[in-house]
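Only one protein chain is missing; all other protein chains are in place.
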Amino acid sequence: MADLILNDVRKSFGSTDVIRGVDLTIEPGEFVVFVGPSGCGKSTLLRMIAGLEEVTSGTVTIAGTDVTEAEPYDRGIAMVFQSYALYPHMTVAENMGFALRLARVPVPERRRAVEEAARILQIEPLLDRKPAQLSGGQRQRVAIGRAIVRKPRVFLFDEPLSNLDAELRVQTRIEIARLHAALGATMIYVTHDQTEAMTLADRIVVLRGGVVEQVGRPTDLYDDPDNAFVAGFIGSPRMNLLPARATGPQSLRLGTLDLTLPQLESRLTAGQALTLGVRPEHLQDAGQRIEMTVDVVEQLGSTAFVHGALGPDLPLVVEARGSRPAMGDRITIALDPARLYLFDNDGQRLR
Amino acid sequence: MTTTAQPQRRRRRTGSRAERRFALLFLLPAVALVLTFRIVPLLWGFGLSLTDATGLQQGQFIGLGNYAEMAGDPNFRAAMRNTVILLLTLPVWVLLPMILASLIHLGVPGGRLYRSVYFFPAVLSSVIVGSIFNVVLRYDGALNALLGFAGLPAIDWLGSGSTALLSLLTVQLWATFGMSLLIFLAGLSTLSSEMIEAARLDGARLWQVWGYVILPAMRPIIEFVAVVTTIGVLTNMFGLIYVLTAGGPGTATTLPEFLIWLEQGQMGRPGYAAALSMVLFALMAGIAWIQIRIMSRNAGL
Partner (left out) sequence: MANPRGRERRILRLLSVPMALLALSCVYPVYFAVNNALKTNRNYIMDRFGLVTDLTFDNFVQAWTRSNLDTYFVNSVLVTGGAVLLLLLVSSLAGFALALLRFPARRLVFVVILASLMIPVQVVLVPFYQTIIGLGLLNTRIGLILSYTAFFLPFSVYLMTAFYAGLPRELMEAARIDGARLLQVWWFVMLPMGRPALITLGILNTLYCWNDVLISLLVLQDKRTMMVGIAALRGEYTTNVPLLAAGIVLAAAPIVVLYLVFQRQIVAGIATGAVKG
């Protein structure tokens, strides 16, 4: 049985529709990440699952029970907030044990649960401190600990790493992944950072403007995006998206370049406006060769990203592994028709 | 697509059921108290003001009779005249604490001490202040003794009609300027010190800094203090009048709030007292209207 089912869930604030019909099924133990640009409704969707935001229409089902109208505490969920939302007047131990105290769990049992969670997160020495005496990373752990203690069916995370510095962010990300493996609980995780989504998720839900753009495993989204938005959002640096025009059923013109896509199943009509996508890392191997002048180089050591242009209004980023290009150099790039993505005028993928 | 989505919008209420229920529960005591003791009495008072009720007797409806009577009531006229005099002194009530606050802010020696001492009278009850000054301002009281020391003639501060109102107002001013001073200091402390330092670096004199930098930035606070003070002098002087002058001599220190009390209690004319109350309410509402205008303008609306 699925852990969570969203059925045509919608949300409006006054007259603005923030979530415009989301259907989603999440299996037990899955790690699902909601990703999308800021303001697309990720937090709202998560808060509707938590019961912190009323659902305008549609239903939310958790573990087979319709909880659309249920209060947050009747949903078997725990949530980690972006700001951690630790109770400032309680010690770490009191913070973590608060839910059990409300549930009238006896003190010894409560202490045992708190200590176990503290051990998992390695925050045992902090148990008697107040949140104000903790660093950002430690507060983050306490917030996660507070969620663990409740043994919830579903964990909800709302951008839990965005208040940490870069190094701590990577470290905590790995720990959350480890935690997921250890607990085996269902986790729903919201982020605007596609790297977090790629590294953590079993499945990614890409949201834009309150609509699900695509759902799938990270590699599926990367290899086979359904539309130009997902193609551009997943992957770093982002996919090059260039305007092109069809010249025949399987051929098109990109700037001064004529390309043929023999594997294309859709048929183009000559003159049709298209968007051509190609990832920076797919521009070095086989395919149609063309020269480009290097404008800017982002040198990362192991690899380098070269910025240039194929023509006016055709900027291109190329990953140049193993070479050390310099500004003003001319480099040869290769456009492999098998690795080109084609999107129609509305951004829908043409396969 | 959008047309099929419309009928699905079933829940449009604000907040969850628990939130609505608890909000009602949590607000009930506050709302019930305010309604029972303030808002319903206000409406009821308006009704009463249209009757000739005396004592606890239900009165007859007499329309605007009470209001008409006011026009010819010498006590009411005196109270109004005193109110006008009081309002004319308003600039002093604002300027004195403002100047003192500015001096403290500019670093007058002993400023911190003055700040805490100045609001001491403000925490004392008007009954206590009134009782003390009732003794101090007697003909043989400490003030006249002090004046005599300086070779000045004694004055019957509370006993003569020409000085009683002045005495009352001065005592009230003395007793409350500390509050306004604190408000000004709170406002001054929010001014950016960089702004002041920049002006100082430009070579401005201390007084120029005050006039060109501090004063203009203080306008919202000056307005706020003016409004708060006006409301205060219209509604918070009962205790002082009660023990210091009892409205006298004659009607020299009778203000509307005291007259209302006299008419309701001593005179046993609740209908007429209610009508007086409505006049005071109109005054209050006028000031509140000004306050709302000021606040919304300052909020940039």
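Labels for the chains are A and B, by order of writing; each one numbers its residues from 1.
The rule is short, and it goes like this: a residue touches a chain if its C-beta (ideal position, glycine included) is under 8 Å from a C-beta of that chain, and two chains touch if they have at least 3 such contacts.
Note that the structure is predicted; figures quoted are calculated from it, not measured.
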item	value
Option touching the unshown chain, where A:Ala2, A:Ala63 or A:Ala85 are the choices	A:Ala85
Chain not shown, touching residues in chain A	50-52, 71-73, 77-79, 81-83, 85-89, 98-99, 102-103, 146, 150
Missing-partner contacts on chain B, residue numbers	13-16, 18-20, 22-24, 26-27, 29-31, 33-34, 36-42, 44-45, 48, 56, 100, 103, 105-110, 113-114, 116-121, 123-132, 134-136, 140, 142, 145, 174, 178-179, 182-183, 185-187, 190, 193, 196-197, 199-200, 205-207, 209, 221, 224, 228, 235, 238-239, 242-243, 256-257, 260-261, 264, 270, 273-274, 277-278, 280-281, 284-285, 288
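Everything that follows uses one rule, which is that only the chains that are shown with their structure count from here on.
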item	value
Geometric centre distance via CA averages, chain B-chain A, whole Å	58
Residue ranges of chain B in contact with chain A within the complex	5, 8-12, 15-18
In the complex with chain B, residue positions of chain A that touch it	8, 10, 12, 21, 51, 54-58, 69, 71
